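The structure's right below; bear with me while I get my questions together.
Every protein chain but one is kept in place in this view of the complex.
Presenting chain A:
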Amino acid sequence: MTEIIMSQTPPILHGPSEKERKYDRQLRLWAASGQAALESANILLVNSGAGTVGAETLKNLVLPGIGRFAIYDEAQVSEADLGVNFFLDDGGLGRARAQSLTELILELNPDVQGTWYPNEGVKTLDSLLAGSPVFTVIMYTHPIRPEQLSQLEAYGQQHKTPLVAIHSAGFYSYFQINLPGAFPIVDTHPDETAMTDLRLLTPWPELVAFAEELTKDIDGLDNYEHGHLPYVVILLHYLKQWKVAHDGKYPTTFKEKTELRKIVQGAARTNNPEGGEENFEEAAAAVVKTVVRPSLPSGLKEVFEYEHTDPVEQKSGFWLIADAVKEFYEKHQCLPLPGNLPDMKAQSKVYIQLQGIYKAKARKDAAEILQIVQAAPGGEHVDPAEVDLFCKNAAFVKLINATGGGASGSGVKISRADRLKSAADQEFANDETAALSLSPLSLLPIYLALQATAHVDVDVDHRHQPSSTGTGGLDADSILAAVAQQVPGAEKHERVVQAAREVARAAGGELHNVAALTGGMVAQETIKIVTKQYIPVDNTCVYDGIGGRCQVLRL
């Protein structure tokens, strides 16, 4: 066990650095690796419409220390902006909105760089895109001019830059993530309880020997030792007995597992001062969840089945490791062991020994996979730490956007239109039975109504004198007519009609709360994409500020 001591970092006698103190609450979520990714990210916001949701999103990215941002916004600060956007003030009235936003958002974090456009030197979105270092993520808010959208989509395609479309009006909003290709995530942060993988039905020789040593004279153990056998050891002992009594077969059905649980419960000593044994209680409680055959989780199965033919993908460490893990799985019929051991009642020394056995096996599996990786072409460049991380998280690795690439050319656009139609059919059909299944009604009507106003030509000059009777945006009938063009028949659904009327009520104006809420969600998603941690939305999230809920749809 000395190697554990060796691997422990020496005590740091000085406290955390200034930066670690400032970012402490977030480092606990995405660690130094996530922070480094954020700090090297370069974000572009193409802001239009009422302009609040973009500012709120950026605020939530500047605070945790994104590297740099650029704002492209053609509007001038108007009186109406000041009633909805916190990052504009009276002093900015009539000035370039991009400049005011940039200045007030930069105040939030001196570590962040920010620039604004159009300016004297760079007057168009096109020239901004052509003359800037590559953007990590681009966000744009609706309504956007079609030619600008095409420029952004072309850029995203060329540079493999994820695009996030955001639309917030009145009580409604949605955002849509457009990833440039399949997007794998290794560090998905599953719940700790879900990560327990003890291999009780496929124990390896070291684990078997350890358990047998502790239980060879189980009835002769004194009460203290018996009451401190780790539950893993208890279960291995009674599983061995079970096998002997059942023709070498392990319990598989729920009924058999219930029987095993009873055996374990019955084996606890009750003639001791406590009148029972906590470790046997833990063992009994763990039967159903831990006495399981290794299986291939659906997320990883999707990774194994994905054909990565793209040359960029071919070279990526992720796919080299995924191929190696697949080979490992085909050979051993199980995944590499993650190696973590949950806490359980046990003596310190015994627990640490058992923990060491799990860790050693995990290291051995990872080493085997590293060997496969290194034997593959290009594999010599793969960082062993990346292999370790993959092995630790293998069961929870996830592939986002496996079936669809980004928007490119008219071919994909047609298929996206079809996808929207079939999603609409599905959602309307679900709604027919929603009352019976007690499930919430679809929020697709909100998406349809908002989307109908997403490409309205932005009349920048008009924004100087917003009319209090609200002529910006479309009326409900025009919205429904636009919906009918996208999804014929949808305009007849009562809930689509209501959504259209609600969208018309806002007339393109934002409510601050809905913009702030949406900006929070988009910032979370951007952080997930940039850090490659946690699992991003695939691909559209619709928010209903009247019902107070969200729905994620793949559109």
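Here is the rule we use: a contact is a pair of C-beta atoms (placed from the backbone, for glycine too) under 8 Å apart; a residue touches a chain by one contact, two chains touch by 3 or more; residues count from 1.
The criterion applied here is as follows: contacts and distances are computed from a predicted model.
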Notebook entry, point to check: The chain that is not shown, which UniProt protein name from "Geranylgeranyl transferase type-2 subunit beta", "NEDD8-activating enzyme E1 catalytic subunit", "Multifunctional methyltransferase subunit trm112" or "Cornichon" does it carry?
Noted result: "NEDD8-activating enzyme E1 catalytic subunit"
Checklist line | Absent-chain contact - pick from A:Ala96, A:Val232 or A:Val537 | finding: A:Val537
Next item on the list: Just name the one of A:Gly54, A:Pro143, A:Gly170 or A:Pro203 that touches the chain not displayed here.
Entry: A:Gly170
Next item on the list: Determine which one of A:Pro133, A:Pro205, A:Pro311 or A:Gly548 touches the chain that has been left out.
Entry: A:Gly548
Notebook entry, point to check: Touching the left-out chain: which of A:Ala507, A:Val530 or A:Leu555?
Noted result: A:Ala507
Margin query: Take the complete complex as the reference. Which residues in chain A touch the chain that isn't displayed?
Written below: 1, 4-5, 7-9, 11-13, 15-16, 18, 20-29, 50, 56, 59-61, 63-65, 78-80, 82-84, 86, 89-90, 107-110, 170-171, 188-189, 228, 343-349, 351-352, 440, 466-470, 475-476, 497-498, 501-502, 504-507, 509-514, 516-517, 519-521, 523-525, 527, 534-538, 541, 545-550, 552
